[in-house]
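Note that one protein chain is taken out, while the other chains of the complex remain in position.
In order of appearance the chains are A and B, and numbering begins at 1 in each one.
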Amino acid sequence: MLAEPTDGRVIEGGRAHHVAHHFDTAEQEFESGKLGMWIFLATEVLLFGGLFCAYAVYRSNHPEIFVYAHRFLDKTLGAINTAVLICSSFTMALAVRAAQLGRRKALVSLLTATIAMAACFLGIKGIEYENKWKEGLLWGKRFHAQLERPAAPALPAAPAPTAGASAPEDRSAIPPAAIGPRGLARPGQRGESLGVEGPPRDVQVFFSVYFLMTGLHGIHVIAGMIVLTLMLIRAARGEFGPSYFTPVDLAGLYWHLVDLIWIFLFPLLYLIR
Amino acid sequence: MRLGQFILDRLVGGAAVQTDGTFWMPVQASSGAEPVDSIFGFIFWVSVFFFVLIVALMVTFVIRYRRRPGREDAEPSPRHHTALEVTWTVIPIAIVVVIFVWGFKAYLDINTPPPNAYEILVTGQKWKWLFTYPNGHVDEDLHVPVDAPVRLVMTSEDVIHGFYIPAFRLKRDVLPGRYVKVWFRAIKPGEYQIYCTQYCGTGHSDMWAKAVVHEPGGFERWLEEASNFLKTMSPSRAGEQLYRTRGCAQCHTVDGRGSTGPTWKGLFGSHVPLDGGKTIVADENYLRTCILDPTQNVPLGFQPVMPTFKGRLKDDEITAIIEYIKTLR
Partner (left out) sequence: MASNEAVIGTGGLEVGGNALGRDNYLNHGKGLRSWLLTLDHKRIGVMYLCVILASFFLGGVFAELIRTKLLTPGNSALMKADEYNQMFTLHGAIMIFLFVIPGIPATLGNFVLPLMLGAKDVAFPRLNLASFYMWVGGALLALGSIVTGAVDTGWTFYTPYSTTTNTNVISMVAGVFILGFSSIFTGLNFVVSIHKLRPAGMSWFRMPLFLWGIYGTAILQIMATPVLGITLLLLIAERALGVGIFDPALGGDPVLFQHFFWFYSHPAVYIMILPAMGVISELVSVFSRKHIFGYKFVALSSIAIAVISFLVWGHHMFVAGQSNLASMIFSFLTFMVAIPSAIKVFNWVTTMYKGSIWLTTPMLYVLSFLFLFGIGGLTGLFLGALAVDVHLHDTYFVVAHFHYVMFGGTVIAFLGGLHYWWPKMFGRMYSEFWGRIAALLIFVGFNTTFFTQFVMGSHGAPRRSYHYLPEFEGYHRLSTIGAYILGVGFLIIAVYLIHSLFRGRPAPSNPWGGATLEWRTTSPPPHDNFATPPAAGDPYDVEAWRWEGSVGGFVPRTPAPEPAGS
C-alpha cells in the first residue's frame, strides 16, 4: 500500500482522499464499504427472487403457456444481449483492475466501453419491446395479439354458478370443489381435454412475467449506467488509485450482479424446452 | 359467565352479553365444535399455569428483593445454569408439540368431507351470501338438516370473502375463480349467525346470514315450500325474492338511486328514452325483452353491459319479476 498515514490522508493520483472521521484506518473504511455493498446485493437478489418465484409458480402450473408463448421471443437478439452483457462485465472487471493499478486512461476507456455496451443492451431490448408492441404481445389486460386460432378472450365473464341451475337436472353443473376453472389449477383437472389444437388459454400470463422481469432488470441496467457515468467523471478527474479505488470496486460488484441476473433470465424466458 | 355478565352490566350497561355458550365460546352446534373447544381449553390452562407462574415469581421478586437501604446491591448468584436453561427449553418444546399434533389432527378432520355429504353451493359477493340448493332453489340463508353431513362448495363473484359460522367453528376464505370445499354436521337445531370475515369493502360488516338447522324432517319441508315460492307467494313477493337472489340487485336499485342499470322505481309505465333517439313505453313486453335480449332497446345514458337471462330465468319467474316492478311506484 502506501507509507503510513499521518492524519488519515492518503495521496495518490494527484488527489487526496480523506478517510472518514469515524473510521480508524483506510482499511476499515474499505472493508466496511465492501460489506455494505454485498449486503445491498443480497437485497437485490431477494427483490428479483420474488419475481423468479412467481415465474416458478406459474410455469409449474401452466407449462403449456410457457412452452407456447416463449417462441414469440427472438432468441438471436436475446443471445446477442447476453454476450453484450458478459462482455461488459469483463470490461468492468478490467476497469477495477485499472483503478487498482492507478492507470487512469485505461480506467476511463474501460468504463466508457462498459457504459456503451449497457446502452447497446438497452437498445436491443428496445427493439424487442417494439416488436412485441406492434404484434400486441403485451401483458395481462393489454394483450391483443392474433394467435393461430382465436384464443379465449382475455377478459371472460366470471364463472356463473350464481344464477343457479334452474332445474334439478342441472345439479351436475355444480363442478367439484377446490378445482378452479381459472387461476392456478392445473390443466386437465378442469375437465377440458388436453392436446386441443391452437394456443392455450391465458397466453398473456407469459408476457406479464416477461415484461415484469425484463422491465425490472432494465431499470437496474439504467441505474447502473448512471452510477458508472458518475464513476467515469470521478475517474477522469483522477480520484482513483492504488490506495483508493473503493467506489469503482463497489460499482463493479453491482454491475456483475446485473449481468448475473440476466444470465438467469435469458434461459428461463428464451430457451424453454 | 354470570360474573362476566354482571361486571359488564354494572360497568357499562348496554345490551346483554352472549347468553348461550360459555365465557369464551359460543354454543357447540356442530360436531366439529367440541374438539376445537377441547384444544382451546388445554391451551388455555397451560397458558394460565405458565402465566401465573411468571407473574407470581415476578411479584415475589419485586417485593422480596426490592431496593432499600441495606439492599443497594444484588446478592451473589450464578450468571447461568445450564441444567435449568435446558430444562426450560425442553419442557415448553414438549408441550407445544402436543398442542401442534392435537391441532393438526382436528384440522385434518375439518378438511376431509365424508363421501355422502349433502352439497350446497355458496356464493359470496359484495355484500351478501347466496345459497343454491341441489334442486336449484336460491336462498339468502343456509338451511340444513340436523345430524347430516353437509358439504359447502363455495366461490366468490368478485373479491375474497370469508365464510364463518362461529357456532360451528367453521371458517374458510371464499375465492374468485375457484371453488373451495368445507363440510360440517350440525348437531343442534336452531339459528346461528353467519359472518363475512375477509374484509371486502363498504358493506363487509353487513354480510350477515343465518344458518338454520332444522329438526328431523323440517329441512325437507322447508326446502319444498321455499322452492315453490312462485306458487306459495304472491307474484310480486316472489318477484322481490327473485330480485334479491338472481342477480338483479347488483345493477338495479328499487329506491330511485342510480346504479349500473336503471332504477326500477317508477319504471313500469314510464316513457324510456332509448339510445338511438326513440322513446318506448316500459310495459310488460319491453321488460321481457330487456331480460331476454338486453342488447335491444338500451336506455339512453346506460352502457350495454346487461347479460342475458335467457335460460337462467323461467317464464313464470320473469312474470313474477315484472309484477314486482309494477309495485314500485
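Throughout what follows, a contact is a pair of C-beta atoms (placed from the backbone, for glycine too) under 8 Å apart; a residue touches a chain by one contact, two chains touch by 3 or more.
As the structure is a computational prediction, the values presented were derived from the model and not from experiment.
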Candidates B:Phe40, B:Tyr118, B:Phe229 or B:Tyr286 - the one touching the absent chain: B:Phe40
Option from B:Val138, B:Cys200 or B:Met306 whose C-beta touches the chain left out: B:Cys200
Absent-chain contact - pick from A:His17, A:Arg201 or A:His217: A:Arg201
Interface residues of chain B (partner: the chain not displayed): 4, 8-9, 11-18, 21, 23-26, 35-36, 39-40, 43-44, 46-47, 50-51, 54-55, 57-58, 61-62, 65-67, 71-81, 84-85, 88-89, 92-93, 96-97, 99-100, 102-111, 158-160, 162, 164, 166-167, 169-173, 175-178, 180, 193, 195-206
Contact footprint on chain A, counting only the chain that is left out: 20-22, 28, 31-32, 35-36, 39-40, 42-44, 46-51, 53-54, 57, 62, 65, 139-142, 154-156, 158, 178, 180, 182-184, 201-202, 204-205, 208-209, 211-212, 216
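Quick note on the criterion: only the chains that are shown with their structure count from here on.
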Intercentroid distance (Cα basis), chain B paired with chain A, Å: 43
